[in-house]
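A single protein chain has been omitted from the complex, and every remaining protein chain is retained in its original position.
Chains here go by letter, A and B, matching the order in which they are written, and residues are numbered from 1 within each.
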Amino acid sequence: MTPEDFKKIGDTHRKKREAFPYVINVCTAAACVSLQSEKVKDELTSQVKEQGKKDVCRVSGTGCLGLCASGPLVTVNNEQALYGGVKPEDASDIVKNIEKKPIKRLEIPADMPFFARQTKIALEHCGKTDPEVIGDYLAMEGYEALYNCLTTMEPVEVIDMMVKSGLRGRGGGGYPVGLKWSTVHKAVGAKKYVICNADEGDPGAFMDRSMLESDPHSIIEGMAIAGYAVGASHGYVYIRGEYPLAIKRLKAAIRQAERQGFLGKNICETPFSFDIEIRLGAGAFVCGEETALIASIEGRRGTPRPRPPYPAQFGLWGHPTLINNVETFANISPIVRKGADYYASIGTERSKGTKVFALAGSIVNTGLIEVPMGITLRDIVFDIGGGILGGRKFKAVQTGGPSGGCIPDEYLDMKVDYESLAQVGSIMGSGGMIVMDETSCMVDVAKYFMDFCQSESCGKCAPCRVGTAQMYNLLNMISQGKATMHDMELLEELCDVVKNTSLCGLGQTAANPVLSTIRFFRDEYLAHINDKKCPAGVCTIEHKEVAVS
Amino acid sequence: MSSTVKIKTLTIDDRQVGAREDQTILEVARENGIKIPTLCYLKGLSPYGGCRMCIVEVAGSNKLLPSCMTAVEEGMVVSTQTEKIKKYRKSLLELYFSERNHVCSVCATNGYCELQSMAQKVEMTHVHFPYMYPHLEVDATHERFVLDHNRCIACTRCVRVCDEIEGAHTLDIKDRGINVRIITDLDQPWGESDTCTQCGKCVHVCPTGALIERGKSVGEMSKRKQLLPYLTKMREAHK
Partner (left out) sequence: MKKKLTLATLWLDGCSGCHMSLVDVDERLIDVAGIYDIVFSPLVDVKEFPEKVDVTLLEGAISTDEDVEMVKRVRRSTKTLIAFGDCAVTSNVPSMRNHFKVEDVFKRGYLETTPGNTIIPDERIPKLLEKAYPVHHFVHVDVFLQGCPPSADNIFYTLVEIAEGRTPELSKRARFG
């Protein structure tokens, strides 16, 4: 395949898209689908036909537009206007007004901070292309990065590019991507594997799902580039079975890529071959831990094993294996296309680029956002997120899911990067961000996450198996007003034991929600214990009324 | 041992020791008479890394590492008995005792139990975490053996010996977290197992009274500790 051949593919698809002067895109990611966006799309299609605009207006499904709180979302004429809360009965008006000014009653201002303050790299195609049509992806420079890597770059040059970009693993750990790729590249092995970790399991997190539903080809392209860089010819996507739409779209995308020659033997007529298989997880949270994930792919019980050796040396079936998460892979082709320097110019000293966050909880603009590293929490919550629901008072923002912590208002002006979040006892995590207001009880929040950890602990190591269950029991007692200060001491002691002696990341971080809430909201714990009161009024305290004579 | 195996030197508890590069910290320590407590580890079975009793401190690592699964490295400085580790081992053992119903005085393995003697080793005088007192079953359907979940510590020695040495894979583990249980076949009563060969290896590698021979009373169930080393040695000899 010559560069001219490749260019032709892109041009053909671009022309196809541009053949219609008017375009209506309907979000068909899970959040909008759950609000019946499919019906909206069908209605729009039939209205276009009815109103005789079939030849000038194209209706297509598209990936996540981000502002899930206002779904179903529809954009017209390449995002000239964005409509929210669209119902099937609005279809007729939308089609009628397609050549005219946007409809005021449905329009969401495109210059609102939610959109204006984002920098989209991993999500660059989300909402712009139809995830089920490879042509849309090809029209947006799709697979150009892979083609360029294969035809103009050596694997070490690709790795070097990742090193220079400063990209760090987006699954939560923040391990430098270039370093990991280079380790797998150097590892000696007859076979090597690339695994995409799509076992997203943090409560309140939906970044990976959205990306797979909205732009599956960018993940495939990222994986293929990674395969080329590290010398692997086989890849797996380990995705949780609870994501049927993402699985369906990914499957279709893999088939399309195979047919177009971007996966399979001799990709783009080069010696490089790479294929991708999907493996479904059965819902165990611990299978997001890389060694447990590998065990699960191998067909064994999904439990972790001690590291070292790391998968980079001893991974799937004992072969050197590269594991990155969905968002990491989504960043690869943009970095190759736009250059490492561009990516490294965004972000902070040690955390480069952007990060995708899933905003959830007591926040006005629930949804998916991508922001440059170094943005403050205040900007995310109050500017982009639109503040707290119902005008209530902000209390804390929880990052990193069950491994993370709750950050109070005094740190709202902190810059978001890997190091600063760790300093306040939380973690970047995979990008879940749950906002809590004054009606949330922090003991209850800690109890919720501990319940999650104890029921998701695999049971292999004693500290996590028994320790998390003990901690949950203690938190339960505290929340019911049955605990003493001695129980509080036991709880803090267990946090230390479980954190330092557990086998894998699940146990090692399980105490974080408790530790951070004790650190910043100790008063609330004491109120439950000493005064038998839940200040937020969430916990049911079994208290006896003292008779006043 | 092939002639290409390299020798590494490292320091364990201020002692210089030599080791083959394919050895673990635990193996080298034991060769040199340095005692590291273990519960899930058993020579002759694949390492598991689950009991956490064998954790050690390695200079330069901010994490405590399981010595049973950590390979030696040149110049490594290992500490096996620091105050911090001793404290954690004691807490871990207390968690074990709090988890199920380990009533030593009425156990067939009383006097021969590794959990019981571990309490002495790590100087655990009592359990200061709350006992959980779960309701657990005893499977006494097998004609020769009894599986008492009250006394199981989920070390999976039985599962591994059944799979790796006997090759039957009758025993396995089900469920997660605090609910993990040893099962026979597809969670059927042991007495109805089609695959159990009645070899009894599981009973003799079990560190506690969770697996015993039927009919043994309090303090009567000693375990044949030499069984596995003997089998492994004979198999090596006949390779």
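Everything that follows uses one rule, which is that contacts are C-beta pairs under 8 Å (C-beta built on N, C-alpha and C of every residue); 3 or more make two chains touch, one makes a residue touch a chain.
Only a predicted model underlies this, so the values are computations on that prediction, with no experimental measurement involved.
Every shown chain touched by the omitted chain in the complete complex is listed here: B. Within the full complex, the residue among B:H128, B:R144, B:R181 or B:K216 touching the omitted chain is B:H128. The chain not shown here is touched by just one of B:Q23, B:S79, B:N101 or B:T141, and that residue is B:N101.
Residues of chain B that touch the chain left out of the display are 97, 101-107, 110-111, 113, 116-117, 119-120, 123-128, 130-131, 133-136.
Definition applied: only the chains that are shown with their structure count from here on.
Rounded to whole angstrom units, the spacing between the C-alpha centres of chain A and chain B is 39. Considering their complex, residues 48-52, 55, 63-66, 69-71, 88, 91-92, 95-96, 98-99, 128-130, 132, 153-154, 173, 175-180 of chain B touch chain A. Within the complex formed with chain B, the residues of chain A that make contact are 284, 286, 301, 305-306, 308-309, 454-470, 473-474, 490, 493-494, 497, 500-503, 508.
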